[in-house]
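Yeah, one chain of the complex is gone here, protein chain that is, but the others are all in their spots.
Let's turn to chain A:
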Amino acid sequence: MVTIFTAPLATPAQLSTSPSQLSGIPEPLEQKLRLVACRLIQAAGILMELPQPTISTAIVLLQRYYLTTSLPSSPLLQTCLASLYLSSKLTEHPQKPRDLINIFKYLLSPASPLHPPHLLPSENTENQEDQAKTKKSTSKKHLYYVSEGDYTALKSLLLSTEARILRSLGFNTTVNLPYTLAFNYLQSLGVLTHTSSPPPPAEAPSAPSNPLQNEKLVSTTFAYLTDLLSSPSQVYLTHHPHELAVAGIYLAARDHSVKLPERWWEVWDVERETLGFLVVVMRGGTYIGDKKVWIVEEGVFEELDDGEVVAIGADSVERETERLRNL
(Lines give C-alpha, C1' and ligand atoms only; values in the text may rest on other atoms or scores of the structure.)
Protein backbone atom coordinates (compact mmCIF):
# COMPACT_ATOMS: atom_id res chain seq x y z
CA MET A 1 0.00 0.00 0.00
CA VAL A 2 1.34 3.35 -0.97
CA THR A 3 0.23 6.31 1.09
CA ILE A 4 1.64 9.76 1.54
CA PHE A 5 2.80 8.75 5.01
CA THR A 6 4.97 5.79 4.26
CA ALA A 7 8.25 5.40 2.52
CA PRO A 8 10.12 2.24 1.64
CA LEU A 9 12.71 1.94 4.39
CA ALA A 10 16.10 0.33 4.55
CA THR A 11 16.56 -2.71 6.74
CA PRO A 12 19.27 -2.62 9.43
CA ALA A 13 21.19 -5.25 7.50
CA GLN A 14 21.18 -3.10 4.39
CA LEU A 15 22.50 -0.15 6.34
CA SER A 16 25.19 -1.97 8.26
CA THR A 17 26.76 -3.64 5.24
CA SER A 18 26.66 -1.33 2.29
CA PRO A 19 27.66 -2.87 -1.04
CA SER A 20 30.28 -0.15 -1.47
CA GLN A 21 31.98 -1.08 1.77
CA LEU A 22 31.80 -4.74 0.85
CA SER A 23 33.62 -3.90 -2.35
CA GLY A 24 36.43 -2.22 -0.45
CA ILE A 25 35.45 1.44 -0.23
CA PRO A 26 36.13 2.70 3.31
CA GLU A 27 33.10 4.14 5.08
CA PRO A 28 34.41 7.72 5.37
CA LEU A 29 35.10 7.81 1.65
CA GLU A 30 31.64 6.45 0.89
CA GLN A 31 30.04 9.13 3.05
CA LYS A 32 32.14 11.80 1.41
CA LEU A 33 31.16 10.66 -2.06
CA ARG A 34 27.51 10.44 -1.14
CA LEU A 35 27.65 13.99 0.18
CA VAL A 36 29.28 15.15 -3.03
CA ALA A 37 26.56 13.42 -5.03
CA CYS A 38 23.89 15.32 -3.08
CA ARG A 39 25.72 18.61 -3.67
CA LEU A 40 26.07 17.93 -7.38
CA ILE A 41 22.43 16.99 -7.82
CA GLN A 42 21.29 19.96 -5.77
CA ALA A 43 23.46 22.36 -7.77
CA ALA A 44 22.41 20.89 -11.10
CA GLY A 45 18.77 21.03 -10.08
CA ILE A 46 19.05 24.68 -9.18
CA LEU A 47 20.76 25.52 -12.46
CA MET A 48 18.08 23.66 -14.38
CA GLU A 49 15.41 25.53 -12.44
CA LEU A 50 13.86 22.32 -11.21
CA PRO A 51 11.56 22.47 -8.18
CA GLN A 52 13.05 21.26 -4.91
CA PRO A 53 10.82 18.15 -4.74
CA THR A 54 12.34 16.96 -8.02
CA ILE A 55 15.85 17.50 -6.64
CA SER A 56 15.03 15.88 -3.32
CA THR A 57 13.47 12.90 -5.07
CA ALA A 58 16.64 12.44 -7.09
CA ILE A 59 18.76 12.45 -3.94
CA VAL A 60 16.54 9.96 -2.14
CA LEU A 61 16.55 7.68 -5.20
CA LEU A 62 20.34 7.83 -5.31
CA GLN A 63 20.61 6.98 -1.62
CA ARG A 64 18.25 4.05 -2.03
CA TYR A 65 20.15 2.87 -5.07
CA TYR A 66 23.48 2.79 -3.25
CA LEU A 67 21.87 0.54 -0.65
CA THR A 68 21.81 -2.21 -3.23
CA THR A 69 24.63 -1.24 -5.57
CA SER A 70 28.25 -0.40 -4.92
CA LEU A 71 30.04 2.77 -5.95
CA PRO A 72 32.63 0.99 -8.09
CA SER A 73 29.95 -0.85 -10.05
CA SER A 74 27.97 2.33 -10.65
CA PRO A 75 30.25 5.37 -10.69
CA LEU A 76 29.02 8.61 -9.23
CA LEU A 77 28.64 10.88 -12.25
CA GLN A 78 26.40 8.61 -14.29
CA THR A 79 24.37 7.75 -11.20
CA CYS A 80 23.78 11.42 -10.36
CA LEU A 81 22.74 12.05 -13.95
CA ALA A 82 20.44 9.06 -14.05
CA SER A 83 18.73 9.73 -10.74
CA LEU A 84 18.05 13.36 -11.61
CA TYR A 85 16.84 12.31 -15.05
CA LEU A 86 14.54 9.71 -13.52
CA SER A 87 13.19 12.01 -10.84
CA SER A 88 12.50 14.72 -13.41
CA LYS A 89 10.24 12.24 -15.16
CA LEU A 90 8.66 10.98 -11.96
CA THR A 91 7.78 14.48 -10.79
CA GLU A 92 6.49 15.52 -14.21
CA HIS A 93 9.28 17.93 -15.06
CA PRO A 94 11.03 15.85 -17.71
CA GLN A 95 14.44 17.04 -18.82
CA LYS A 96 16.56 16.16 -21.81
CA PRO A 97 19.66 14.02 -21.22
CA ARG A 98 21.68 16.54 -23.20
CA ASP A 99 20.75 19.41 -20.90
CA LEU A 100 21.64 17.36 -17.85
CA ILE A 101 24.96 16.30 -19.29
CA ASN A 102 25.85 19.87 -20.24
CA ILE A 103 24.97 21.19 -16.80
CA PHE A 104 27.02 18.54 -15.04
CA LYS A 105 29.92 19.29 -17.38
CA TYR A 106 29.73 22.92 -16.35
CA LEU A 107 29.54 22.03 -12.67
CA LEU A 108 32.71 19.97 -12.98
CA SER A 109 34.54 22.50 -15.14
CA PRO A 110 37.08 25.03 -13.80
CA ALA A 111 34.48 27.73 -14.41
CA SER A 112 32.15 26.25 -11.80
CA PRO A 113 31.95 27.61 -8.26
CA LEU A 114 32.34 24.02 -7.12
CA HIS A 115 35.81 23.86 -8.64
CA PRO A 116 38.63 24.51 -6.17
CA PRO A 117 40.07 27.96 -6.87
CA HIS A 118 43.59 26.94 -6.00
CA LEU A 119 43.59 24.05 -8.43
CA LEU A 120 43.72 25.69 -11.81
CA PRO A 121 43.62 23.32 -14.74
CA SER A 122 47.29 23.87 -15.55
CA GLU A 123 48.37 22.89 -12.04
CA ASN A 124 45.97 20.03 -12.07
CA THR A 125 47.63 18.41 -15.04
CA GLU A 126 50.79 17.88 -13.10
CA ASN A 127 49.10 15.22 -11.11
CA GLN A 128 47.67 13.50 -14.11
CA GLU A 129 48.90 10.60 -16.13
CA ASP A 130 51.12 11.21 -19.10
CA GLN A 131 48.38 10.64 -21.57
CA ALA A 132 46.16 13.25 -19.99
CA LYS A 133 49.08 15.63 -19.83
CA THR A 134 49.73 15.64 -23.52
CA LYS A 135 46.04 16.08 -24.22
CA LYS A 136 45.68 18.97 -21.85
CA SER A 137 48.84 20.73 -22.84
CA THR A 138 47.49 21.23 -26.31
CA SER A 139 44.04 22.49 -25.39
CA LYS A 140 41.75 22.98 -22.43
CA LYS A 141 38.57 23.16 -24.45
CA HIS A 142 37.49 19.70 -23.44
CA LEU A 143 37.20 20.91 -19.86
CA TYR A 144 34.37 23.21 -20.83
CA TYR A 145 32.29 21.46 -23.45
CA VAL A 146 30.95 18.02 -24.16
CA SER A 147 32.11 16.52 -27.41
CA GLU A 148 29.65 14.53 -29.46
CA GLY A 149 31.46 11.31 -28.65
CA ASP A 150 31.49 12.03 -24.93
CA TYR A 151 27.83 12.95 -25.08
CA THR A 152 26.83 9.72 -26.79
CA ALA A 153 28.86 7.66 -24.37
CA LEU A 154 27.53 9.49 -21.31
CA LYS A 155 23.96 9.35 -22.55
CA SER A 156 24.03 5.61 -23.01
CA LEU A 157 25.56 5.29 -19.53
CA LEU A 158 22.83 7.54 -18.17
CA LEU A 159 20.07 5.46 -19.73
CA SER A 160 21.48 2.12 -18.63
CA THR A 161 22.03 3.44 -15.11
CA GLU A 162 18.42 4.63 -15.06
CA ALA A 163 17.28 1.12 -15.92
CA ARG A 164 19.53 -0.29 -13.19
CA ILE A 165 18.17 2.14 -10.61
CA LEU A 166 14.61 1.11 -11.46
CA ARG A 167 15.50 -2.57 -11.23
CA SER A 168 17.32 -2.34 -7.97
CA LEU A 169 14.42 -0.43 -6.42
CA GLY A 170 11.90 -2.99 -7.64
CA PHE A 171 10.27 -0.17 -9.64
CA ASN A 172 8.94 1.23 -6.40
CA THR A 173 9.85 4.79 -7.20
CA THR A 174 7.43 6.47 -4.84
CA VAL A 175 9.30 9.07 -2.85
CA ASN A 176 7.08 10.76 -0.30
CA LEU A 177 8.76 13.96 0.74
CA PRO A 178 7.99 15.63 4.05
CA TYR A 179 7.52 19.16 2.68
CA THR A 180 3.79 18.96 2.06
CA LEU A 181 3.15 17.24 5.35
CA ALA A 182 5.24 19.82 7.19
CA PHE A 183 3.27 22.66 5.66
CA ASN A 184 0.05 20.89 6.50
CA TYR A 185 1.13 20.33 10.09
CA LEU A 186 2.15 23.97 10.47
CA GLN A 187 -1.26 24.98 9.23
CA SER A 188 -3.04 22.71 11.67
CA LEU A 189 -0.85 23.94 14.51
CA GLY A 190 -2.37 27.33 13.83
CA VAL A 191 0.94 29.11 13.54
CA LEU A 192 0.37 30.25 9.97
CA THR A 193 -2.19 32.97 10.48
CA HIS A 194 -2.68 34.17 6.95
CA THR A 195 -3.90 30.84 5.69
CA SER A 196 -7.52 29.96 5.28
CA SER A 197 -7.27 27.14 7.80
CA PRO A 198 -9.79 27.03 10.63
CA PRO A 199 -8.93 29.11 13.68
CA PRO A 200 -6.42 27.48 16.01
CA PRO A 201 -7.80 25.41 18.86
CA ALA A 202 -8.40 27.19 22.12
CA GLU A 203 -5.45 25.69 23.96
CA ALA A 204 -3.01 26.60 21.19
CA PRO A 205 -0.70 29.46 22.09
CA SER A 206 -1.28 32.82 20.54
CA ALA A 207 -0.15 32.58 16.97
CA PRO A 208 2.35 35.03 15.58
CA SER A 209 0.49 37.59 13.55
CA ASN A 210 3.47 38.63 11.52
CA PRO A 211 3.23 37.15 8.02
CA LEU A 212 6.98 37.47 7.61
CA GLN A 213 7.38 35.29 10.64
CA ASN A 214 5.12 32.72 9.03
CA GLU A 215 7.15 32.73 5.89
CA LYS A 216 10.35 32.31 7.88
CA LEU A 217 8.90 29.45 9.87
CA VAL A 218 7.98 27.60 6.70
CA SER A 219 11.23 28.28 4.93
CA THR A 220 13.31 27.32 7.96
CA THR A 221 11.37 24.08 8.26
CA PHE A 222 11.93 23.36 4.58
CA ALA A 223 15.60 24.28 4.89
CA TYR A 224 16.06 21.79 7.70
CA LEU A 225 14.36 19.12 5.64
CA THR A 226 16.47 19.86 2.58
CA ASP A 227 19.72 19.95 4.54
CA LEU A 228 18.79 16.63 6.03
CA LEU A 229 19.09 15.08 2.57
CA SER A 230 22.85 15.33 2.65
CA SER A 231 23.18 14.16 6.22
CA PRO A 232 25.51 11.17 6.50
CA SER A 233 22.93 9.35 8.63
CA GLN A 234 20.61 8.97 5.63
CA VAL A 235 17.47 9.38 7.72
CA TYR A 236 15.40 9.62 4.55
CA LEU A 237 16.05 5.89 4.31
CA THR A 238 15.18 5.10 7.90
CA HIS A 239 12.31 7.38 8.82
CA HIS A 240 8.87 8.05 7.46
CA PRO A 241 8.09 11.49 6.05
CA HIS A 242 5.77 12.50 8.89
CA GLU A 243 8.58 11.97 11.39
CA LEU A 244 10.97 14.10 9.37
CA ALA A 245 8.31 16.79 8.98
CA VAL A 246 7.71 16.96 12.73
CA ALA A 247 11.42 17.18 13.49
CA GLY A 248 11.85 19.98 10.94
CA ILE A 249 8.97 21.92 12.46
CA TYR A 250 10.33 21.39 15.97
CA LEU A 251 13.68 22.94 15.15
CA ALA A 252 12.25 25.74 13.04
CA ALA A 253 9.76 26.68 15.76
CA ARG A 254 12.58 26.77 18.28
CA ASP A 255 14.75 28.93 16.02
CA HIS A 256 11.96 31.46 15.71
CA SER A 257 10.79 31.14 19.33
CA VAL A 258 7.36 30.02 18.29
CA LYS A 259 5.61 28.23 21.08
CA LEU A 260 3.72 25.10 20.15
CA PRO A 261 1.20 23.15 22.25
CA GLU A 262 2.36 20.49 24.67
CA ARG A 263 3.42 17.21 23.09
CA TRP A 264 2.08 18.35 19.75
CA TRP A 265 4.19 15.77 17.90
CA GLU A 266 2.08 12.96 19.26
CA VAL A 267 -0.84 14.22 17.22
CA TRP A 268 1.11 13.05 14.18
CA ASP A 269 2.15 9.78 15.71
CA VAL A 270 5.76 10.66 16.36
CA GLU A 271 7.41 9.33 19.47
CA ARG A 272 9.47 11.66 21.55
CA GLU A 273 12.37 9.26 21.19
CA THR A 274 12.23 9.48 17.42
CA LEU A 275 11.86 13.22 17.47
CA GLY A 276 14.86 13.54 19.79
CA PHE A 277 16.98 11.38 17.53
CA LEU A 278 16.03 13.29 14.40
CA VAL A 279 16.71 16.62 16.08
CA VAL A 280 20.22 15.46 16.96
CA VAL A 281 20.75 14.30 13.39
CA MET A 282 19.46 17.54 11.94
CA ARG A 283 21.73 19.60 14.12
CA GLY A 284 24.60 17.26 13.44
CA GLY A 285 25.03 18.75 10.00
CA THR A 286 26.87 17.11 7.19
CA TYR A 287 29.86 14.85 7.25
CA ILE A 288 32.13 17.74 6.36
CA GLY A 289 30.39 20.21 8.62
CA ASP A 290 30.69 23.86 7.70
CA LYS A 291 33.77 23.29 5.63
CA LYS A 292 33.64 23.98 1.91
CA VAL A 293 33.55 21.08 -0.49
CA TRP A 294 35.11 21.44 -3.87
CA ILE A 295 34.36 18.88 -6.50
CA VAL A 296 36.54 17.83 -9.39
CA GLU A 297 35.92 15.11 -11.91
CA GLU A 298 39.37 13.56 -11.90
CA GLY A 299 42.19 14.41 -9.56
CA VAL A 300 43.21 14.19 -5.97
CA PHE A 301 41.41 14.11 -2.70
CA GLU A 302 42.80 16.89 -0.62
CA GLU A 303 42.16 18.17 2.86
CA LEU A 304 42.52 21.91 3.20
CA ASP A 305 42.26 24.14 6.21
CA ASP A 306 38.83 25.43 5.26
CA GLY A 307 37.56 22.68 3.06
CA GLU A 308 38.12 19.59 1.09
CA VAL A 309 38.63 18.63 -2.55
CA VAL A 310 36.75 15.53 -3.62
CA ALA A 311 37.21 13.83 -6.97
CA ILE A 312 34.37 11.73 -8.31
CA GLY A 313 36.11 9.91 -11.12
CA ALA A 314 36.34 6.15 -10.82
CA ASP A 315 40.15 6.19 -11.02
CA SER A 316 40.45 8.83 -8.34
CA VAL A 317 38.14 6.90 -6.05
CA GLU A 318 40.25 3.81 -6.56
CA ARG A 319 43.46 5.70 -5.76
CA GLU A 320 41.91 7.25 -2.68
CA THR A 321 40.65 3.86 -1.51
CA GLU A 322 44.16 2.53 -1.89
CA ARG A 323 45.63 5.47 -0.01
CA LEU A 324 43.17 5.17 2.89
CA ARG A 325 43.85 1.45 3.12
CA ASN A 326 47.56 2.07 3.46
CA LEU A 327 47.15 4.61 6.21
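Operating definition for what follows: contacts are C-beta pairs under 8 Å (C-beta built on N, C-alpha and C of every residue); 3 or more make two chains touch, one makes a residue touch a chain; residues count from 1.
Just so it is clear, contacts and distances are computed from a predicted model.
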| item | value |
| --- | --- |
| Among "Origin recognition complex subunit 3", "cyclin-dependent kinase", "Ribosome production factor 2 homolog" or "NADH dehydrogenase [ubiquinone] 1 beta subcomplex subunit 7", the UniProt name of the subunit that does not appear here | "cyclin-dependent kinase" |
| Given A:Leu158, A:Leu244, A:Val293 or A:Val310, the one touching the chain that is not displayed | A:Leu158 |
| Candidate in contact with the missing chain, chosen from A:His118, A:Arg254 or A:Arg325 | A:Arg254 |
| For chain A, residues in touch with the removed chain | 1-3, 5-11, 14, 64, 67-68, 85-86, 89-90, 92, 94, 97, 158-160, 162-164, 166-174, 237, 240, 242, 250, 254-255, 257, 259, 262-263, 265-266, 269-273, 275-276, 279-280, 283-284 |
